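Sharing a structure with you now.
A single protein chain has been omitted; all remaining protein chains appear in their positions.
Our next item is chain A:
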Amino acid sequence: MAALDNRDEAPVMEVRPDALDARENGLEVREGVDEATVAAVASLGAYKYGFQTDIETEFAPKGLNEDIVRLISEKNGEPEWMLDWRLEAYRRWVQLQEPRHWPLLDLPEIDFQDQYYYARPKSMAVKPKSLDEVDPKLLETYKKLGIPLKEQEILAGVERPESEEPRKVAVDAVFDSVSVGTTFKAELAKAGVIFCSISEAIREYPDLVKKYLGSVVPPSDNFYATLNSAVFSDGSFVYIPPGVRCPMELSTYFRINAENTGQFERTLIIADKGSYVSYLEGCTAPKRDVAQLHAAVVEIIVEEDAEVKYSTVQNWYPGDENGKGGVLNYVTKRAECRGDRAKVMWTQVETGSAITWKYPSCILRGNDSQGEFYSIAIANNHQQADTGTKMIHLGKRTKSRIVSKGISAGQAQNTYRGLVSMHPRATESRNYTQCDSLLIGDKCGAHTVPYIEVKNTSSRVEHEATTSKVDDDQLFYCRSRGVGEEEAVALVVNGFCKEVLQVLPMEFMVEAQQLVAISLEGSVG
């Protein structure tokens, strides 16, 4: 393996501007992280976000038909063209068959007529003009989740010296089917950045939406994306004008609350020429016995010289330790580097959901464009995680890098499934893929299913994968220093994930480390 193990030959990682910022601000990243790990380990607990908000909710009638599609469109006050778009997707969806036989996954049957496709807190019937008018119960929910909806607050979990300006993060909070509110809109508008819910964007910026919606993930893409195209109720919309560096991190927080309700959000991010944005996504749901469907679509368009970072901490309810309930997370995420030198980076920490079916992809169309994918997927108890990426190299001298860390414990199954494709025209391109799997216990599984298609000779593709168990020597070392068994495993696993954890934005890094520890709770002994 000596020839392959030469990591020096992999594309050199650039130091990202925000990482520099952190250092300039005098933040001791390493130290902060280690403390947080210790704190997380100390506070090992079960799924923290399983509470339910008792709030009056309006539902559309159960089931799915053209009338429901019309109703969703009407509730969002959409123009005619949007309704037509939805109906076309719906008519296509009716013809499609659900992909029930996915290799290595055991998919439950979903009764698509036994779901609510639209749920809205009653207080949101008349859209509040500002956050002050929002139902306090909703605000309380987000407060409990640690999501700041007041502009003077910052995301919980990051301590800063008092002298320092708090780091601002703009948040779009989505509760069941509707966006509750978006913070810092005015400040963002000053920079020309549009950040709002997608329903608002359809009304306010129809030209932009028309131009880009469905251009990366067409409504015909796959079963769940087609379903989403028909019934998506809300989501976030971001437009960064040419040359603008978005002044703060943007973030969306998704919360499923209502029962038997599918969540179908749609996110559209457009980074125009030479712009930059970092986007964070978080998600949680209450504990329930019945599986809940979440089928989202994320589309990202990156124009010439622009850069988008998209980070996800996915912590949907994973079901109980017997595999009952949990969120079915069937998500289509794709970015297209349209212009030359465009860059996109996906980072994901997947700890929740009963089943994860998600392959954030990069279409590298522009010459010299770059795609990166960093992933940590943790599956415990009866969870099934099937995730990976597709790197489609179309432009010349395009580069991609994939680092995937899968951890399986309990009776969980964890699969990396990915594609690296070098088209004949994508000359002098480069890919480096590394997939590592860690097994904790002898009842779980870890699988790697990469597809590699190289259709020109000047490109280089390297793929390596390893599977191993938690190193006994490392565990013994921790134990001999008085660290408890579960904490020791959490420490070793955090070390295993380090390469990915390090590329997460500050706010997420802390949360992710805690999640790693919590997700593995009960997996030892």
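Definition applied: contacts are C-beta pairs under 8 Å (C-beta built on N, C-alpha and C of every residue); 3 or more make two chains touch, one makes a residue touch a chain; residues count from 1.
In this text, contacts and distances are computed from a predicted model.
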Absent chain [UniProt protein name; select from "Branched-chain amino acid transport system permease protein", "NADH-quinone oxidoreductase subunit J", "Fe-S cluster assembly protein SufD" or "ABC transporter ATP-binding protein"]: "Fe-S cluster assembly protein SufD"
Touch with the omitted chain, as defined above, among A:Lys137, A:Lys211 or A:Lys455: A:Lys455
Residue among A:Ala446, A:Leu475 or A:Ile518 touching the omitted chain: A:Ala446
Residues of chain A (touch criterion as defined above) contacting the omitted chain: 1, 4, 103-104, 424, 427, 437, 439-469
